[in-house]
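First comes the structure, then the notes that go with it.
Shown here: the complex without one of its protein chains, the others still in place.
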Amino acid sequence: MIQQAFSDDELLRGDRAMLLVRRAEERVVRQYAEQNADFARGVQPAHAIKCPTHLSIGQEGAAVGVCQELNVDDVAISTHRCHAHYLAKGGDLRAMMAELFGKSTGCARGKGGSMHLVDPDVGMLGASAIVGGSIPLAVGAALSAQMQGRTRVAVAFFGDGAVEQGVFHESLAFAALRRLPVLFVCENNFYATLSHVEARQPVGIPQRATGLGVASVTADGSDLADVLHAARGAVRRARAGEGPTLIEVRAYRWMSHVGTEPDTGRMKRSAEELALWKDRCPLAVLRVRLAARGVPAATLDAMGTEVDAAVEDAVEFARRSPAPSPEDLFTHLAGEGAPS
Amino acid sequence: MIQQAFSDDELLRGDRAMLLVRRAEERVVRQYAEQNADFARGVQPAHAIKCPTHLSIGQEGAAVGVCQELNVDDVAISTHRCHAHYLAKGGDLRAMMAELFGKSTGCARGKGGSMHLVDPDVGMLGASAIVGGSIPLAVGAALSAQMQGRTRVAVAFFGDGAVEQGVFHESLAFAALRRLPVLFVCENNFYATLSHVEARQPVGIPQRATGLGVASVTADGSDLADVLHAARGAVRRARAGEGPTLIEVRAYRWMSHVGTEPDTGRMKRSAEELALWKDRCPLAVLRVRLAARGVPAATLDAMGTEVDAAVEDAVEFARRSPAPSPEDLFTHLAGEGAPS
Amino acid sequence: MTRLLAYSDALAEATTLAMERDPAVFLMGVGVDDPGGIFGSTTLPHDRFGDARVFDTPISECALTGAAIGAALTGMRPLMVHARCDFLLLTLDQLANHAAKWSYMSGGRLSAPVVVRAVIGRGWGQAAQHSQSVQAALAPFPGMQVIMPATAYDAKGMLLSALTGRWPVVCLEHRWLYGLKDDVPEGFYTVEIGRARTARAGTDATVVALSHMVVEAMKAADVLAKEGIDVEVVDLRSVVPWDRETVCASVRRTGRLVVADTGPRSFGVGAEIAAVVNEELFGELRAPVRRVGLPDVPTPCAPVLEAAFYPGSADLVRTVRALVRGVDHGARGDASAARHDKPFSGAF
Partner (left out) sequence: MTRLLAYSDALAEATTLAMERDPAVFLMGVGVDDPGGIFGSTTLPHDRFGDARVFDTPISECALTGAAIGAALTGMRPLMVHARCDFLLLTLDQLANHAAKWSYMSGGRLSAPVVVRAVIGRGWGQAAQHSQSVQAALAPFPGMQVIMPATAYDAKGMLLSALTGRWPVVCLEHRWLYGLKDDVPEGFYTVEIGRARTARAGTDATVVALSHMVVEAMKAADVLAKEGIDVEVVDLRSVVPWDRETVCASVRRTGRLVVADTGPRSFGVGAEIAAVVNEELFGELRAPVRRVGLPDVPTPCAPVLEAAFYPGSADLVRTVRALVRGVDHGARGDASAARHDKPFSGAF
């Protein structure tokens, strides 16, 4: 039983982080519902989220499990679906909400939006909306770490679709060749947009990694402990100079590919499939475990209240914040500060 | 003993084809020596080869062994190092020499040169000087064959360096996914320019193929029968709808990466390594076999004479041929004829 | 008998027609078999011909472009579709180093008539990587054609031209055109690639517009007409090759030119048009040639910034007015574009 290797505190930390992602994204869903109602009535809401929003609800275990094994100094980089990675890596919640609302207090000053969350202070180096595009950037960050002689680890988060890009292979092979301290975390949610992975890939994802000289492990995204365990091993290997690891985390996206609807109606994913995975909700699974360990319900309830308050505060912060001014269009072309 | 599976006639056919490549390229070497002497004397020769020339001397077994198992109707596509593939596929020798000499009778009318030999009449679809660039084109030709319901097989010839390109992986995975009738023939000559394959790749080439769902086999390029055997199996699989095969043919390039000098002096390849491989010359190995089978020396000698005459005729043809005229610059942008 | 058809439906109809007429035509790309069908442009052919000839691909744009070339070299007529033209940058080696050059490198012995469609995204905070208009990066590679139909009629006719021609063709389609309807004949017809279309005749100034900027230009012309300024709008339709004759003839008559591009103002397609017109009509122009296009920054996300980023009809009005009235303050972004945003539909 892998989960017995982790303390109550560790699991509680993971619980809170997953809850934060879940509640923050559920809040985004509510915001969309509200603003869409406004739009439908022909009203322009004073504050709205106007950017393509890809939610991780159902997949929280991957981001949280991996990031919990990282230090602040370690770096991560993500994709169009980056809310969970940003938050799990320690990104500022207020700055994220402000970014979604297109405000100047946003983590990217309103320049990036939902697909480009970034918080260099906690090692969140950003996200690319080009499928596969950010994978080599993580390899480069690992190369830096190796050349600088620091123990920093770099993590590339990406989806099962990204595995099909040429740059994925080039990146893994180069990382293997140079034994770079990098984790390739593939969240296999079985779909790229509406395409099932079996219609797109001839072999399993770990087999591809093997073909590129990269060690791999598959973790169950519904079981936080399983992800923690896989990540711990991979981080240890990376820090020990043993090279990269690919972690395939199997998880399921509950919502539509983009936007805030469940997409089982109009698409190929079936309601049965979704129901099966909802039964294996990573939060629910963990809470059953915590209860079995005797963690009092009150602790968890308090945590929920606290997280909800933080989310509400972040939305309030975003609403209160000013929009950028049109002149801001021309700032930030080549970075404000020196690279860290 | 694989070679016993092949008849004398088959081996003799291979012998002639290898000899043709060898003698044609040796003739190119002599031409370079002559024209360089002219240049050194400050003389502009009336006819000269003025294009980057990458020779296959030493590697003839790969091109010949694979192409001998193909029909005229099958198609092949190659790289910067394409003379052997062009000739082995049945490309017109005169048109090749004329192309090298930049003449309007060249196989590409003087537009392409040594790196872009093409002869659609015998299924030689051309060559790309972008490492890895032509691999997906062969996949596309195989896709055509599959969609058209013909038994045509497509072959991509490429070097060990091309295995490092993203597009190699994308191409193999797609071919595996759709079980396309394509042969990926990797001539592993252990070097890309001056870089050894072990400094560039974390795992062996067949392992990469496995990671992409493609069957693979390694053949000894010094032993024509071994290549014939591998190719026969791969072609059979392709025609039977069993999908792609990667054939790694191990061989050694005797000359410099580009140009007509041995390059052991100024580079990392050692004279010992070269000597070892010269001992395993695919032509010499085959001739020992043929002698052992009792093929008379006279037969082989006559073949040599005939091949030499053909090569000399081709060079004469090239010299006699007119150069393109400057107005030809603007022709051939979008093809003369309909695609076949 | 008019038959109004949306731009997306015209694309779908052209594809279907081409597939009916020529068994060599097939359609592939990431998501072409989705219920959404690349904003409705691939659903009809998929319904009609099924997965054998209309198929989804792995997210391997580079190799699939190469595969399209190889298929074209062996007698097929591939049509590849991308939901955003930003993704074309992954395929530029195959497009520019291979498709555009294969015929020339082979001395004309082979043709590579691949057709690639790609959508120009805009709005709803898609930001820097989902909103580019990459014609300027494709145009400097001779050997392939680049077209940008602005109407449903042209979308159908030009796509049919591409699918029956001998060139590699990249067709860039602005997302905001997909819903616009136009009178589209039912049968097979082609619109010649390389011919511009005079969308509106006028005498005081010429606006040469690309793709969605044709819509903005027509709006601007309406506004200016009320002020007594008579604008000729030329829909360029085809970027490579482009119709120097029509453009120059128009500017020769009006004496004034504004180029309106969906891509960057600097180093954009407008620069080529401005350069040629200035050269051909030296001394005949009544005002400097102006360009309206995107400013020198990536696309931002926030609505305020998007509005400042995209030029629209108001910019064209201002620019043309200044040229005609002789008080030219240059072209700047304005906030007029914001009103185009629609509520989020999932298929942004």
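For reference, chains read A, B and C in written order, and residue numbers begin at 1 within each chain.
In this section, a residue touches a chain if its C-beta (ideal position, glycine included) is under 8 Å from a C-beta of that chain, and two chains touch if they have at least 3 such contacts.
The model shown is predicted, which means the values in this text are computed figures rather than measured ones.
Asker: Using the whole complex, pick out the displayed chains that touch the missing one.
Answerer: Even though it is not drawn, that chain still touches A, B, C.
Asker: For the chain left out of this view, which of A:V66, A:A84 or A:L143 touches it?
Answerer: With A:V66, A:A84 or A:L143 as choices, the missing chain is touched by A:L143.
Asker: If I consider the whole complex, including the chain that's not displayed, which of C:G29, C:G157, C:G202 or C:P264 touches that chain?
Answerer: C:P264
Asker: Out of B:G61, B:G166, B:P282 or B:G335, which is the one that touches the chain we can't see?
Answerer: Candidates B:G61, B:G166, B:P282 or B:G335; residue touching the omitted chain: B:G166.
Asker: Tell me where the left-out chain touches subunit B, residue by residue.
Answerer: Contact residues on subunit B toward the absent chain are 32, 35-36, 39-40, 50-53, 99, 102-104, 106, 108, 110-116, 128-133, 161-162, 164-166, 192-195, 199-201, 256, 258-259, 261, 263, 266-267, 323-326, 328-330, 333.
Asker: Name every residue on subunit A in touch with the hidden partner chain.
Answerer: Residue positions of subunit A that touch the missing chain: 75, 77, 106-112, 116, 118-120, 125-126, 128, 130, 133-145, 147-148, 152, 154, 166-167, 170-171, 173-174, 177, 331-340.
Asker: Hey, which subunit C residues sit against the chain that's not shown?
Answerer: For subunit C, the residues touching the absent chain are 86, 89-90, 92-93, 96-97, 100-101, 104-105, 127-129, 134, 136-143, 240, 263-264, 266-272, 274-275, 278-280, 282, 285, 287-291, 295-298, 300.
In this section, only the chains that are shown with their structure count from here on.
Asker: Please identify the chain with the largest separation between its CA centroid and the CA centroid of subunit A.
Answerer: Greatest centre separation from subunit A goes to chain B.
Asker: Whole-Å distance, subunit A centre to subunit C centre, using C-alpha means?
Answerer: Roughly 35 Å separates the two chain centres.
Asker: If you look at subunit A, which of its residues touch at least two other chains?
Answerer: Those would be 164-166, 200-201.
Asker: Quick check on subunit C: which residues sit in contact with 2+ other chains?
Answerer: 57-58, 60, 62-63, in rising order.
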